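Here it is, the structure in full.
Note that one protein chain of the assembly has been removed; the remaining protein chains are unaltered in position.
Chain lettering (A, B and C) follows the sequence in which the chains are written, and residue indices restart at 1 in each chain.
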Amino acid sequence: MEPWRTAIVDARDGQIRIRGCDVTALMTERTFTDTIFLLHRSRLPSDAERALLNAILSGVADHGSGAPSCATARLAISGNRASVSAAVAAGILAVGDEHGGAGSGCMELIAAGIERARREQLSFDECASKMVSEHRAIGKRVAGLGHRVHTHDPRTPVLFELAKQHGLAGDGILFMQALASAVAAQVKPMTLNVDGALAAVLYDMGFSPTFARLIFIIGRVAGLTAEVMEELDRERPMRIRIPVTFDGEGGGTPSESE
Amino acid sequence: MEPWRTAIVDARDGQIRIRGCDVTALMTERTFTDTIFLLHRSRLPSDAERALLNAILSGVADHGSGAPSCATARLAISGNRASVSAAVAAGILAVGDEHGGAGSGCMELIAAGIERARREQLSFDECASKMVSEHRAIGKRVAGLGHRVHTHDPRTPVLFELAKQHGLAGDGILFMQALASAVAAQVKPMTLNVDGALAAVLYDMGFSPTFARLIFIIGRVAGLTAEVMEELDRERPMRIRIPVTFDGEGGGTPSESE
Amino acid sequence: MEPWRTAIVDARDGQIRIRGCDVTALMTERTFTDTIFLLHRSRLPSDAERALLNAILSGVADHGSGAPSCATARLAISGNRASVSAAVAAGILAVGDEHGGAGSGCMELIAAGIERARREQLSFDECASKMVSEHRAIGKRVAGLGHRVHTHDPRTPVLFELAKQHGLAGDGILFMQALASAVAAQVKPMTLNVDGALAAVLYDMGFSPTFARLIFIIGRVAGLTAEVMEELDRERPMRIRIPVTFDGEGGGTPSESE
Partner (left out) sequence: MEPWRTAIVDARDGQIRIRGCDVTALMTERTFTDTIFLLHRSRLPSDAERALLNAILSGVADHGSGAPSCATARLAISGNRASVSAAVAAGILAVGDEHGGAGSGCMELIAAGIERARREQLSFDECASKMVSEHRAIGKRVAGLGHRVHTHDPRTPVLFELAKQHGLAGDGILFMQALASAVAAQVKPMTLNVDGALAAVLYDMGFSPTFARLIFIIGRVAGLTAEVMEELDRERPMRIRIPVTFDGEGGGTPSESE
């Protein structure tokens, strides 16, 4: 087999270099958030970039044991207490378009909208309004808006304010806000949620859409590890009994769960 | 890199041989259960062995949407509807010592007990009684007994009867029954569950303990695929809301789930 | 929380019914393949349907330790020998559009083509030719054709022949063959691979596209369990050393792998 090639890490006897930086220097002089940035951007972050990345990572770290990723991890460890790796991995597998993954689609939407506004010489408000109309015509929801718990997602103003303070706020935030206004006008007010907010900020920081999903995973893994530990520490194995009703053929009265 | 070596499959242009059998012959003349047996035993099964393996696989295929493996798969697909691979994998990750995995430990217990009975010249009843006492002394439960839904696991008599009919019943079943009697005498009657039953039968068929866990996974994957399909077909994304109460510091009234 | 609802399994004390069939009857009178069919179709298969499903399941069970799913499972168990659940799950996670998952897309293509031929009153050959031209125009490959090992995938004629013998061959197979002919005429001859073949057969049997991916997973899990066992039995932990060359900034000579 031909060797794989990589530009990420060079590890040889006595030395580990990440994107050209010696790991020992990262360990003593930098934060974990710097290393995350470095791994993905091949350079160290500015103070502004570090501040935003920290805010996003803490913002998505956990949202309660009932969030799909957290509940999946807890169910897994409840049946398979020997493997914390398996439980954390199971939690990550619940992350997708519907849970924690809207950011990627949202970044693509923002990029497409900004590009279109330029091309068609529209204001962001005009362009966002058109795009919302087109979504409605095909019955598609606009990514990054609405939350099943929050009427007002408390993380969004924090991210936008931080971006402004640090001089990183740009067209991404403006366009995302235009989308939220267009939905409010045409449908109903819906909170600009953390997926939409981080998509806007990451766009303004120059990240690619896939990174929106990856940073959610990195942040959420912190919470998943805590959820798994709490399940192990406080609960007995197999304690979770999901109530299930059988409504198929041959059934009748509600059945017990396994 | 040196080539990996394997004795399982030889695949080259136009030909695939599994343990020396041409895959096209398996496809036309054999059942999937034969292929499973062949993969693990390097020979085709007898009619008796096929019958038992079929019974075990159907017996563990599904036990309701609330079983930890099934519920985990459903939670995963609920948040991540784009990937059925991810959801099925998440379901498997819930399989462990506490759920679907007791069979391995049970086969080791049976093997140890039979060996000890021979060595110490004890009857199976005497040996099982000693082992149960020793478990009790260290507060350990005997694997393969008890079920959170079934007072009498309906799959156990079927497996034992089939093994008898096909001439495959041996010391494994006898010793497992001795363990169940000893627990009934010293603690309370507990159903010999499907994990205990398949462990006994697989021991008598000459399988290794790890196979008990693997066959549970093979069988359960069939059920997991159906659970995932039903969640996709009948339910909307993110419909699962686990109720959660916060009882930590700084809380007060019960919180909503994400 | 409101109870989940399901039409798959009704499990209560002493009784487990799958799609209305008592599990004990499935265990004694039916094969595992029957149970798989029952789980997905809510009825038992005919002899013809059972024969086809068996052929597909054995046909995809394993294709050598170097297949992405098998290699992924072996790498996982090599680093994490305590958890066979984790390794089998890792193997499943390598199944997607590029590996083992082309069948779903292929079934959609077949369905679209047959529908279009009817609507536009085209022969299958004419319709397939148009579709292949359209794929070429946007640089998209036609699913179900070509294989990195096989010039002629040996499983395809077996599946098509079996379908004919059992009276299950229909438009699905005809249209898939028309696609293969159109690609041969417009591009170059490419083997109709097992993904394309099972897609055609499953279409003719009335399955939904997603099932093509699910049945690949069910079949492949059998092989994954054998691959994991062989890695555990024959190899030492961490024996796999992928050769890696660092070609990023700050590198120079090739580096060793971890």
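We take it that a residue touches a chain if its C-beta (ideal position, glycine included) is under 8 Å from a C-beta of that chain, and two chains touch if they have at least 3 such contacts.
Note that the structure is predicted; figures quoted are calculated from it, not measured.
Taking the complete complex into account, A:158 is the one of A:48, A:111 or A:158 that touches the chain left out.
Of the candidate positions C:52, C:76 or C:127, contact with the unshown chain belongs to C:76.
Checked against the full complex, the candidates A:30, A:116 or A:136 give a single residue touching the omitted chain, namely A:30.
Within the entire complex, the positions of chain B that touch the omitted partner chain are 1-13, 17, 19-21, 42, 80, 82-83, 85-86, 89, 93, 242-251, 254-258. Looking at chain C, the residues touching the absent chain are 1, 63-72, 75-76, 78-83, 86-87, 89-90, 93-101, 148-149, 237-238, 240-244, 246, 255-258. Where chain A meets the omitted chain, the residues involved are 1, 4-16, 18, 23-24, 26-28, 30-36, 39-40, 53-55, 57-59, 61-66, 74, 83-86, 88-90, 92-93, 95-96, 101, 149-152, 154-155, 158-159, 162, 210-211, 213-215, 217-219, 221-223, 225-230, 232, 234, 240-243.
Here, only the chains that are shown with their structure count from here on.
Taking CA atoms, the transformation carrying chain A onto chain B includes a rotation by 180°, reported to the nearest 5. Chain closest to the overall centre, judged by the mean of its C-alpha atoms against the mean of all protein C-alpha atoms: C. Averaging C-alpha coordinates per chain places the centre of chain A 30 Å away from that of chain C. Measuring from the averaged C-alpha position of chain A to that of chain B gives a distance of 35 Å.
A straight line joining the Cα centres of chain B and chain C is 24 Å long.
Among the residues of chain B, those touching two or more other chains are numbered 1, 63-66, 83, 86, 89-90, 93, 95-96, 101, 149, 240-243.
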